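Note that this complex is displayed minus one protein chain, with the remaining chains in position.
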Amino acid sequence: MSSMNAELSVNKQASPVPVKSSLWKLSVRRLLKNKLAISGLIVVVFMFALCFIGPLFSPYTDNKIHMAMMNKAPSLKHWLGTDALGRDVLTRLMQAGRISLTVGLASMLLSLFIGLLLGAIAGYYRGIVDQVIMRVADLLLTIPGLPLLFIFGALLSEWKVPTDYRMYMVMLMLSMINWPGLARMVRGQMLSLREREFMQAAVVLGLRDRRKLFNHLLPNLVPLLIVIATLNIGGAILSESVLSFFGLGVMPPTATWGNMIDAANNMIDFQERPWLWVPPGLSIFATVIAINLFGDGLRDVLDPKQKR
Amino acid sequence: MSTYLAKRLVYMVIILFAASLLIFCLYALTPGDFISGNIKLTPERKAELREIYGLNKPVLERYAVWMKNAFHGDLGFSLSQQKPVLTLFNQYIWNSFLLAVVSTFFTWLIAVIIGVIAAYKQYSWFDTLVMVAIFAAMSLPSFFIGLFLIKILAVDWKWLPPGGMLTTGSNATGLAYVKEVVHHMTLPVIVMTLLGVGSLTRYFRSNMIDVIKQDYIRTARAKGMKERKVLFTHALRNALLPAITLVGFELPALFGGSLIIEQIFNWPGIGQLYMQSFSLRDYPLLMGFTMLIAVLTVIGTLISDILYRVADPRVRL
C-alpha cells in the first residue's frame, strides 16, 4: 500500500484534481473486473434494498397479533409463513434486517471513529499520550470479548433500558469491543507514514500539527480505512446477532436477525417450524459473506500489498 | 532476550492486575446476585447468606479478598454448584480441551493442504472456489450453523446425536464409552472446524503465494526437483514457519472452551459452565472464568512473541 499512497499524496500536490481522479478511476476499473467482489456488492445492495424498501410493498406491516394466522407454514400469501403471533415472517425479516444492518453500519462507523481518532493521536504525538491510549487498548484486548459483551448486555437489561434504545446501546457496546484493534492498526500505519519522505518534507516546510495530521497523514490512511471499515461491518452484524440470539442485545418486539433465530430455542419451533429461524440465519450469512467478498475485492484494489 | 523477557513479564502482570480489577468491578456492577435471584429464600436468610459470602462489603474490599485468595490458588467457591471454582474448572476444562484440540487439529490439517494447493494453482477455478469457500466459512454465524446442522443431521436425518457428551442415562465404559463420546463430538467438531478453517486457509494460501515467488523456489525448480518436493519441502516449510506464532494465539481457544458452541451442543465444557452460571449470577465462577481467559490470552501472546523470535531463521533455527 505504501507506494500507492505516496503516489497519491505526491501527485495531489502537483496537480490536485485530474491525477487523483484517474487513480480512483483506475481503482474502479480494477474493481469491476473482480467478479467475486462485484457479486458481493450486488448482494449487499439487494439486501439493503430488500430491508429498507421491501416492507413498503408488504401488506403485513401492522405488527398486530392475528390469532387465526398463527404458525402457518410458507404459502403464496405468506412466502415465509407466519410466527406464533400470526405475523408475516418475511415482513419481520425485512424489518429485522433494517435493525441488523443499521446496527452493523453504525457500530462500524462509531468504532472506526474512536479507533481512528485515538490511533491517530497516539501514532502522531507518541510519548505519554501514546502510552496511555495503547495501554487502555491492550487492557481491553486482554479481556475476552464475549463475556464482556454479556456483562454489558446484562447491565442493559437490569437498568431497564427501553427496548427502543437498546439498539443504540448495542451499537455502543460493539464499538467498545472493536476500537482497540482499529486504534492499534491506525497507530502502526501512522508511525510508518511519519517516517516517510513526504512527511519529512511537510516538517521541513514547517506546517502546523493539525495541518500535517489532517491534510497529509490521514488522506494516506483512507484506502486502508475503507477496506477495514467494510470488513468490520460483517463482523459487527455477526456480533449483534450473537448477542440478540442470547437475549442480551436488541430485544423483541424490535426484531433483528439474531433475536428471530431465538425461535430455535423453542423445541417445537426448532424441529417443526424452520421457516421461523432459518431465513434470518441465511440472511446474516448471505449479507456477511457478500460484505466480506466485496471488502476483499476493495483490499486488492486499494491496498494491494496487504494480503492476509 | 532476558531483559526483554523480564520487561514483558512485568508488563503482563500489570495488565493482568488492571484487567482483574476492571473485570471485578464490571461483575460487581452487574445487577443481581445468586442469592437475590433465589426466590426460595426468606429476606432474613438472604441477608444472612450475604453476610457469610461477604457480598455486603464494598467492592474494593471484596476485590482485595478475592485477589488475596487467588494468589493462594483459591478462586473462590461456586455458589450454585457448592464446589470450589478450581475443582469445577478442572472437572469441565478437559471436555472443552478435547473438543478444541480435535477441531484445531482438523482445522490446521485442512487449512495447510487446501492453502498449499490453492496457492500453487492461484487464479485457477479451484483457487476461486477455495476463496469463495473461505469467505463462506468466515461469514458463518456460529450459533446458526450449529443449530442448522443439528436440525438437518441430527433431527431430520438422525445421523448424529444433537448434543451432550454421552447418551442420557448411558453408563458405557471402556471402548464403548470412547465410541459414544466420539459419536457425540462429531457434530460440534465439524462446526468448530468450519468456523476456524476459513481464516487459517486464507493465511496459509497467502503465505504460500508469497513463498512461491521467492528466489529459492526458482532455484529448487532449476535444480530439477519434483514439483511435489518443491511445494512440500521447500515452500511449505517456509510458509509454516511464521505460522508457529499462531500456536500461542490458539491457547485461549484450546483451554477456554467455546461459549456459543458448547451452549448450542449442550457440551459439558467450561464454556457451557460459564453460560449457565451467567444467568445464575454465580460471580466467583464468572470471575474465575473471565480471568482464566485473560491469563491465557496474555500468556498466549507472550508465547507467540517468543516463538516468533525463535523461529526466525536469521535469529536461530
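All chains are identified by letter, namely A and B, in their written order; residue positions are counted from 1 within each chain.
Basically, a contact is a pair of C-beta atoms (placed from the backbone, for glycine too) under 8 Å apart; a residue touches a chain by one contact, two chains touch by 3 or more.
The rule is simple: contacts and distances are computed from a predicted model.
In the listed set "ABC transporter ATP-binding protein", "Heme lyase CcmF/NrfE family subunit", "FAD-dependent oxidoreductase" or "Cytochrome c domain-containing protein", the entry agreeing with the UniProt name of the missing subunit chain is "ABC transporter ATP-binding protein". Every shown chain that the unseen chain touches in the whole complex is listed here: B.
For the chain left out of this panel, the touching residue among B:Ile23, B:Leu149, B:Met165 or B:Ala220 is B:Ala220.
Across A:Arg30, A:Arg126 or A:Arg196, the single residue that touches the chain missing here is A:Arg30.
Along chain B, the points of touch with the absent chain fall at residues 123, 214-216, 218-227, 229, 233-234, 237-238, 241, 313-314, 317.
One rule holds for everything that comes next: only the chains that are shown with their structure count from here on.
Centre-to-centre separation between chain A and chain B, using Cα means, comes to 24 Å. Here chain B touches chain A in the complex through residues 15-16, 18-19, 22-23, 26-27, 29-32, 128, 131-132, 135-136, 138-145, 147-148, 151, 155, 202-203, 206, 209-210, 252, 256, 259-260, 274, 278, 286, 289-290, 293-294, 297-298, going by the rule given at the top. Put simply, chain A touches chain B in their complex at residues 36, 135, 138-139, 141-144, 146-148, 150-151, 154-155, 158-159, 234, 238, 241-242, 245, 261, 264, 270-271, 274, 277-278, 281, 284-285, 288-289, 291-293, 296, 307-308.
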